[in-house]
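Below is one structure, written out as structure tokens; comments come after it.
A single protein chain has been omitted from the complex, and every remaining protein chain is retained in its original position.
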Amino acid sequence: MADAGAEAPHPPHGAIGGVVLRQRFGWRWLAAFAAAVAGSLLFVYATVVLVVRGVGVWGTNIPHVWGFDIINYAWWIGIANAASLMAAAFTVRRAPWRSALNRFAESVALFSVICAGLFPILHLGRPWLFHWVFPYPATFGVWPQFRSPLVWDFFTILTHLVVTASFWYVGLIPDLAHLRDRARGALARKVFGVLALGWRGSARHWRNHQRAYHTLAGLLVAMAVFMQSTVSTEFAVTLVPEWHQPRYPLYFVVSGLISGIGMVLVVALLARHFFELHGFITQRHLDVVSSLLIANAIVIAWSYAFEAFSSWYASKVELQSWLLRATGEFAWLYWGAVACAVLAPQVLWWRRMRRNVAALILVGLLVAVGIWLDRFMIVVGGLLGDYLPSAWEGYSPSVWEWPLLVGSIAVYGTLILLFLRFVPVIPVFEVHAGRRDEDGDEARDEDGDRSGEDDR
Amino acid sequence: MTERDEDRPEATWRSLEALDGDAGALRWRDGEFPDLARATATGRRSLLKLMGASVALAGTAGCERLPAEAPADPIVSRAGATPGHVPGEPLFFATSLPLEGYGRGVLVESHEGRPTKIEGNPLHPASLGATDAFAQAAILSLYAPDRLRAALRRGGGRRRLDGTLAQLAAEFAADGGAGLRLLTGPVSSPSLTAGIASLLDRLPEARWLQWSPVGDGNRLDGAALAFGERLETRLDLARASVIVAIDDDPLGPGPNQVANGAGFIAGRRDPARFSRLWVFEACPSLTGARADRRFPVSPRAVPAIARAVAAALGVVPPADDGVELPPGLVEDLRRAGPAAVVTAGRRAPPEVHALVHAVNLALGAVGTTVHHTRPVLAGAPSGVAALAALAAEIDAGAVSRLVVIDANPAYDAPADLDLARRIRRVPFSLCLASRLDETAAECLWTLPLAHPLESWGDLRAPNGTVGLMQPALAPPAGTMTALELVARLAGSEAPARELVRGYWEQAFPPGEFEAAWLRTLHDGVVEGTAFEEIPVRLAPGWEVPPPVPAQGEGLTVLFAPDPSVWDGQFADNAWLQELPKPLTKLVWDNAILIAPATAARLGLANGDGAVLELHGRALEAPVWLLPGHAPDCVTLPLGYGHRRGDVARGLGFDAYSVRRSEAPWVDGGAVLQPSGRRHLLATTQDHGTMVGRDLVRSVPLARLAAMAALGGEAGGEAAGEEAGEETEVAGEDLPSIYPEYDYSGPAWGMAVDLNACIGCNACVIACQVENNVPAVGKEEVARGREMHWLRIDRYWEGDPADPRIHFQPVLCMHCEKAPCEVVCPVNATVHDSEGLNVMVYNRCIGTRYCSNNCPYKVRRFNWFDYADEGGRPEVTANPDVTLRERGVMEKCTYCVQRIQKARIQAKLEDRPIADGEVVTACQQACPTRAFTFGDITDPASAVSRAKASPLNYGLLEELNTRPRTTYLARIDDPPAPEEAS
Partner (left out) sequence: MTAPAYGLLARFDGPERLVEAALAVREAGYRRFDAFSPFPIAELDDVVPSRWPRLLLPLLTAAGAVTLGVGFYLLQYWTSTVDYPINVGGRPLHSWPSFLMPSITLAFLGASMTAVFWLLVLTRLPRLHHPLFDVPEFDAVTENGFFLCVRADDPLYDPGRTRRLLDRLEPGLLTEVAR
């Protein structure tokens, strides 16, 4: 079956597998990949320097004992949780159009949590001892201290990694089988064959597969929310005036969510552009995502307002602390966060913007940047106005902190590029199933037809 | 160090490490590092590298002869006196440390021949068991990286000198010491004085002069004016009820600080007789910080103020110079009478001191609060005049031989004397110095001076009491003491010990000597050597009008010794360099201190470079805005800008370079303008105000009286509650949902009396030395990574032109409900059975979360491997305290090692630990006994009684962390409204 893709009754169907199996890499992908790998090597170098010389190479100090390490962590984990939530929610809702975005969301989640997971280990004074957080019968006889949110976080990340990975992989099995059967090279056949675990698409397989998949999705919805709240406790349970806030769990969820959505949007649009997936990712999807962004931005606007109010309402200490953030040395970061995370998405009210790919990508990136600034304002800004003025101190990142941020983005980019190239970016079987549902269903028909035209 | 070689005047001078072929030192010099960690080290490490080198050197030097192996020099000590001493147990040696020639009695704790800690000697009048910051740091200077260990000849490298000295002695004797000038630091040592006297007898042509750049000679000259003879003046602040300091700093650093501090606070513990302190000064000082009435005045106004006071008391006829004394001052003095004391400082001219002496005499204070004795320092000519005379003689070619002993005129002489160049012109010059300092660099010969802790000798306390000096460790071969050199030059070969012993042999009645000698070595002080008080009467025609200080346009310049490095002699001591200066909180630097208003006028901000031009000389230096500084004058701290010394060189600016011999203390007509440069100044406290939070609490004297009255009837605490006053100082106890842990054994707690703290920093550095806290260097401090476990927060309150100044020592609060512990993921910081908040170093993985959750921010983190980088030379380390690894947290432990010692002792003797048996390092060093430590479960313990005071409150107690460390509010004596106006 030399060009099964062409023969197949549903061209786009083959197109997806084709991306993996036939399309040549192309210089754009190679260039991007080279850049990403280079960035990842930078990350490795920064890590080596860190471990050899000590966390002193960072700009951190007393009281700002945390810098980019935890900022990046909070940022990545937010994206991860949000993307998982997005994917899982789509699945649970069984939205017919979801399939196009699902795997992007799942992948973004998986790769983000991998990036996020690196930082809590790197930020330790003695990283090689991180396993002491895990309860095992040590020669010390001492156990972890389970009241510490850091222990909670450790298990959160672990769980998140396992659940997201299994969700991603379970969803992938039938498609791997598809690739196994389409692959021409013997090696590809073998590799995909093993990965597909011998999937035969029997009714029994499908029955259990669908149940497991939706069960995982259900878990993931609840989990993502809980995990993100757990992350927020890392700040909320402390005494630091700006951190000790009951609003934090909700705040972390919503602010994380928008960054995740933005990231999924960006990746999906790039994939659509480079792999001609217009048949799958349609204006309808973009509209949905846009409205999600707008709604989310409004919630964040509210929580910023509420923060200001509660600081004023709570105590003089908190008010002074908040004022230091909003008007002090780092004010531009605070207002930068507002501009990027709250104002930028508002342009999507205009239909023209929603149809403008460049604008959408820009907004997606701006939102991510905005939330990073927001994390900076939490981790660093939160300590600006601590209880004892005598301990007030500045913070500025050192040259060894930037590589960690850039590098982790590069690692993420590497994984995304590999994903785009070696995995069907859209669930083949779901697309196929979608086709079948369309028969006789007017509503979704035009959608299908349009995509059909796009492909010709 | 290559970059440093260019600024060497002579290429033939190489660094000490090069001279001393020590492999370790050479490795350090060449910057070859054992591992990558150091290879990638930043400039920050430069200091630490050097200190590492010093360890290597000390390692070789210290091993030459331990006291134990040196039967030649039996060393008798307190603990060592007991036969069958257990190795591992520390030995304590009683000795004295010099400052400005005066002695400060100390006990040196020594482990296996290595001094590790210095405590005060309770038997010594200038110590009373406490120490100042300088004494605490003395150990480190033993291991100064560039300490001389061999004789050097200019351009010649190392030499053995034994023969040469004998020849010299002969040469000198040959022509009666013609053209020989002996220049020493201030000398109080009886044996040295005698030694020099006999030398001068042998060499009638020779002359001796003493030099200290920050000497207090004006006070004695003032006495000479007033009473007709140079007399020592000593204050007894404990008995004073009204103290008026006119540009004087009795509580500030100096030979008298410990005694004055103790006395001053003793006079303020009892609200019933609470002394009142009036201070007129230009630059805020420790005394000014504790003043009840402080007036920032230009030093130009000082003579007029002194005269006005004298006139108001009828000592001199009033002068119509229109000086207005603040209301209440004169009344206070009159009321207090003999219990009053007026004092002027080293900056004040002799005429002002004469006035002050006369005023005290008129008040009847002499004999109660003021004591006059014969001078403690030797009578040889001293001060700028003597030095100027020497310079003139050199120009006249009258000086053919110059011997400089433990003085550094080439660095710290007034610039116009330019002694560096002049010394070079002297045909033969010999210098006894501990380092290759600026003077040694100019002299033909340089001999290594033994460190006081390695020396035999004797020093007089300010009241004349003699404290013996005995070595706590053997001096490196080749080094010698001043006494030895003088003896050699006089042709004697006797070792230092024999010289000292020989001197005192005559002093004691024959027969009893041996016993008395042993007792003296044991106690550290020679009984009955305190000076008699000398009755004084005004000399006829004593009064001469005080000169009007140099007038002229522009700013007035004050010179002041630096609170950390004094006149520069401690500049090579990293512990002192990193000790935050009490008021500026600067480290590793000095800066031009200036009033905020004046700075604003000149368009200068903190750290801005400025060019100061003073009578044709100029320097470029950063300015530092100091609230409370008098306007239109600037203070130049001395002691920085060294041109030599591996640690000291290049730090700060050299204020001596603009100092003139005709106006050594106060000069006029300075011009200050921005240079456009920015300087990196490292400070440990960025924010100076309390932003309206009640961190340091104080109670007006009036209300306190009421509280005490009630307290008299029914126990302080009860009284506090009844009076409802307690809520004024301490908040009410908040409920907690957490369980109470009951402590079967003792539960340790501390009370810090803010009313007793004079901000002298002794506790800070004592803690550092006791607990092996490393110095980290300027760059790290600038990054906010200082490691001090105990810091003193300094807050300004009120008008920046004349603020109230608060000190608050902050150490770990050992909270009952410690927030830091709850967030540690690995149980690395937990409570122990006695309620200590303990830090388990080897369990810590360095999340630093605990520091985040510590509201007091007292936790410190090992960002790099400070301990291993020589930030704390291992040789000085306290063996009872762990050296912390890179990447772990550390903090105050309440000196748990001392608690442990006491517990073991108590167990051995099968008894409970007695109250006051555990003394923390900060507590022991504190001159004013501001710290109280003990078992808070025992209601009778001192700490429980302190905490029962209605003044007791917890820092941030509203957080309900239940701190074990609490504070006693400061007592205020604010001016009554009508006074204030």
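Going by the order they are written in, the chains are A and B; count residues from 1 in each one.
Definition applied: a contact is a pair of C-beta atoms (placed from the backbone, for glycine too) under 8 Å apart; a residue touches a chain by one contact, two chains touch by 3 or more.
Quantities reported herein were computed from a predicted structural model and do not represent experimental measurements.
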Any idea which of A:127, A:193 or A:328 touches the chain not displayed? A:193
Touching the hidden chain in the complete assembly: which of A:61, A:112, A:156 or A:238 does that? A:156
Of A:28, A:131, A:207 or A:284, which sits in contact with the chain we cannot see? A:207
Check each of B:816, B:957 or B:973 against the chain that is not shown and name the one that touches it. B:816
Need a quick check: the contact residues on chain A for the chain that isn't drawn. 1, 4, 8-10, 13-14, 135, 141-147, 149, 151-152, 155-156, 158-159, 162-163, 166-167, 170, 174, 177-178, 180-182, 193-194, 197-212, 215-216, 219, 222-223, 226-227, 230, 233, 428-430, 432-433, 436
For chain B, residues in touch with the removed chain: 738-739, 741, 815-822, 824, 827, 830-832, 962
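To be clear about the criterion, only the chains that are shown with their structure count from here on.
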Between chain A and chain B, what is the gap in Å from one C-alpha centre to the other? 58
Sites on chain A touched by chain B in the complex: 49, 52-56, 59-66, 123-126, 129-130, 132-133, 140, 142-145, 147-151, 154, 237-240, 316-317, 320, 383, 386-394
Any idea which chain B residues touch chain A in the complex? 36-37, 40-41, 685-693, 695, 780, 783-785, 791, 793-795, 808, 810, 819, 821-827, 843-849, 851-853, 855-857, 859-865, 885-889, 956, 959, 961
